[in-house]
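This is the structure, below, for whatever I ask next.
Shown here: the complex without one of its protein chains, the others still in place.
Every chain is named by a letter (A, B and C) in the order it is written, and numbering of its residues begins at 1.
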Amino acid sequence: MNQDLVFSMLFALMLATFVGFAVIQNVSRLLHTPLMSLTNAISAIAVVGSILIAGEQKDALTTVLGGIAVFASVTNIVSGFLITDRMLKMFKEKGPKS
Amino acid sequence: MNQDLVFSMLFALMLATFVGFAVIQNVSRLLHTPLMSLTNAISAIAVVGSILIAGEQKDALTTVLGGIAVFASVTNIVSGFLITDRMLKMFKEKGPKS
Amino acid sequence: MSEIVTHLSYLAAATLFIFSLRWLNRPASARRGVAAGVAGMSLAIFGTLLHPEIITYSWIAIAAIAGIAVGYPLSRVPLTAVPQRTAISHAFGGLAAGLVGTAKYLIWLHEGELTSFRVGAIVVEVLLGFLTFTGSLMAAGKLQEIIPTRPITYRGQNAVNFLLLAIAIAAGLGLILDPTRAYLFPVVIALSLSFGVLLIIPIGGADMPTVISLLNSYAGLAAVAMGFVLENQLLIIAGALDGASGFILSVIMCRAMNRSFTNVLFGAFGQVQAVAGAVEERVMKSASAHDAADYLANATRVVIVPGYGMAVAQAQHRVREVYDSLTKRGIDVKFAIHPVAGRMPGHMNVLLAEADIPYSALLEMDEINPDMPQCDVCVVVGANDVVNPAARADKTSPIFGMPIIDADKARVVIAIKRSKNPGFAGIDNALFYAENTVMVFGDAKGVIAEIATALKDEESAAAA
Partner (left out) sequence: MSEIVTHLSYLAAATLFIFSLRWLNRPASARRGVAAGVAGMSLAIFGTLLHPEIITYSWIAIAAIAGIAVGYPLSRVPLTAVPQRTAISHAFGGLAAGLVGTAKYLIWLHEGELTSFRVGAIVVEVLLGFLTFTGSLMAAGKLQEIIPTRPITYRGQNAVNFLLLAIAIAAGLGLILDPTRAYLFPVVIALSLSFGVLLIIPIGGADMPTVISLLNSYAGLAAVAMGFVLENQLLIIAGALDGASGFILSVIMCRAMNRSFTNVLFGAFGQVQAVAGAVEERVMKSASAHDAADYLANATRVVIVPGYGMAVAQAQHRVREVYDSLTKRGIDVKFAIHPVAGRMPGHMNVLLAEADIPYSALLEMDEINPDMPQCDVCVVVGANDVVNPAARADKTSPIFGMPIIDADKARVVIAIKRSKNPGFAGIDNALFYAENTVMVFGDAKGVIAEIATALKDEESAAAA
């Protein structure tokens, strides 16, 4: 395992943590529930690893594990983004009638 | 040149740009002059490259170039941090006599 | 060449994820944030599918279709079930991380490609992943009340848990020192699965929202670990964003409840329920919905404080009717939103938005408190702890120090709840016995509907 690469991942982790804190602290309090479901969907990025395992088909067992992982991740992606959008659609600056 | 490494540097650039904007936008307006001299000192990080060139001593010309670069960077480091601290020392929440 | 495209799409995906969360900073740009998230995820998938090591797409396609089939209905759950849905979603996320880690271990074991670094990253990924999996399932069960919600404790519980953790870590270290000790791997899996269960058992159902946010954080960290396993920065970045979000939300909740992490995780809160009623019978003034409507009709400034009861009763649409009637008469109506009103962060905002109440009428606690003394009528709809003045005054109260909405400072307080029972924290609330408070007992939906009708009747009477 290449040392440069390990450290470049540590750099990414350090920077992303700063970005994460900065960005999340600015999220409007109004939207904390949609925030939970949006990060839910984003954390389904595990789909990347799952696809590789399911597609490589090294052996039956790992293919099954990968397939389940793809299923679980896609479920999260679909339900996470859809429910976030469903909630956000409800937020209106001015009520429709008033 | 390893492709993974190039992209890991691009990731670092992207993330650091976000961090930079987030952090600088939070700097107090009171301190914009010290900010200028502090970033000045930090950008003297070029000292890293300069030291390598001056120390490797591949040939006379590059050693001289590296030496000048070390000189220029160290000048910036020393003057940048010192003047920033000098300015910041002057900022007081309450004046000494009042 | 295809490798460059993959790299580029990962880079773009990471950038889009950051923008996605950034745009949640205000409602006007929030839907753009979802679009950015979808675009980022599509790019990530696209880039992954280009990978030359993938030899067949059929299993991927089948699993993805199954995922869509399950994911779609999960996105249509009623808003009251959002906490449970979130918990299940974390369980799925943890499961995926755990399975990918396990598969990677098996593949590399077979190919002789295991290094200590790789095994270390895999162990972290698997531990966090499976712990999140069972822990989130338990949390979902408690929220849905399939599993008993009361905290289950026994002597030596923490000792047992820490012992298990120590064994798991020892097994992990054993694997790192000699990656081929494959028999240790199932041990790690089994321990992390049971750990998830054991950690949640002693925590009360009502603390589940904080636990869910923490599990969100763990799911993020599992993704980070997967990033180290697969040497993939996109996973690290997305995981870190997720981890930061879960962490910040749980800190916000703890702070707004004036409790520490340790207290939430090990405090077995809600166990002793209702030490309350030192039975010094105090008197509540009770009134009818009609009386409440009269108070409201004669007010100039009204503040509505919604709480968990409004969510349970699904009363938000009736609240909207009252809001409409009153604003039509020129009465100024504002909603005071406490950061932990309800059972998840932002709960009240979502419900009121669902009922088409403009978010400009929703004020945060800190914004509205200075104006409470100018408020004529404050309507407390199924809120309790978040308006309990003991938090300000009574040093012995378990919620002392928690910031509250100063409902008691309004000229008249109308409190709507079903009974004299306490709220989440299980303690009595002096507000309900105060001079200027009248209680309207009943289900929030029913009561508010009556108030709305009374107001409308009066209107048509006046018009006629």
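Basically, a residue touches a chain if its C-beta (ideal position, glycine included) is under 8 Å from a C-beta of that chain, and two chains touch if they have at least 3 such contacts.
None of these values were measured; they are calculated from a predicted model.
Peer 1: Tell me the shown chains the invisible chain touches, ordered by label.
Peer 2: It touches the following shown chains in the full complex: A, B.
Peer 1: In the whole complex, what residues of subunit B lie against the chain that is missing from view?
Peer 2: Here the touching residues of subunit B are 1, 5-6, 8-9, 12-13, 16-17, 19-21, 23-59, 61-63, 65-98.
Peer 1: Can you list, in ascending order, the subunit A residues touching the missing chain?
Peer 2: Within subunit A, the residues that touch the unshown chain are 3-4, 7-8, 10-11, 14-15, 18.
Everything below uses one rule, namely that only the chains that are shown with their structure count from here on.
Peer 1: Name the graph shape formed by the protein chains and their touching pairs; answer line, ring, star, complete or other.
Peer 2: complete
Peer 1: Quick check: which two chains are joined by the most contacting C-beta pairs?
Peer 2: Per-pair contact counts point to A-C as the maximum.
Peer 1: If you average the CA coordinates per chain, which chain's centre is most distant from that of subunit B?
Peer 2: With centres defined by C-alpha atoms, farthest from subunit B sits C.
Peer 1: Please report how many Å separate the Cα centroid of subunit B from that of subunit C, as a whole number.
Peer 2: Roughly 42 Å separates the two chain centres.
Peer 1: Subunit A to subunit C: how many Å between their CA centres?
Peer 2: For subunit A versus subunit C, the centre distance works out to 16 Å.
Peer 1: Which positions in subunit C touch two or more other chains at once?
Peer 2: 18, 231, 233, 237
Peer 1: Would you mind listing the residues of subunit B that make contact with two or more other chains?
Peer 2: Answer for subunit B, listing residues that touch two or more other chains: 4, 8, 11, 15, 18.
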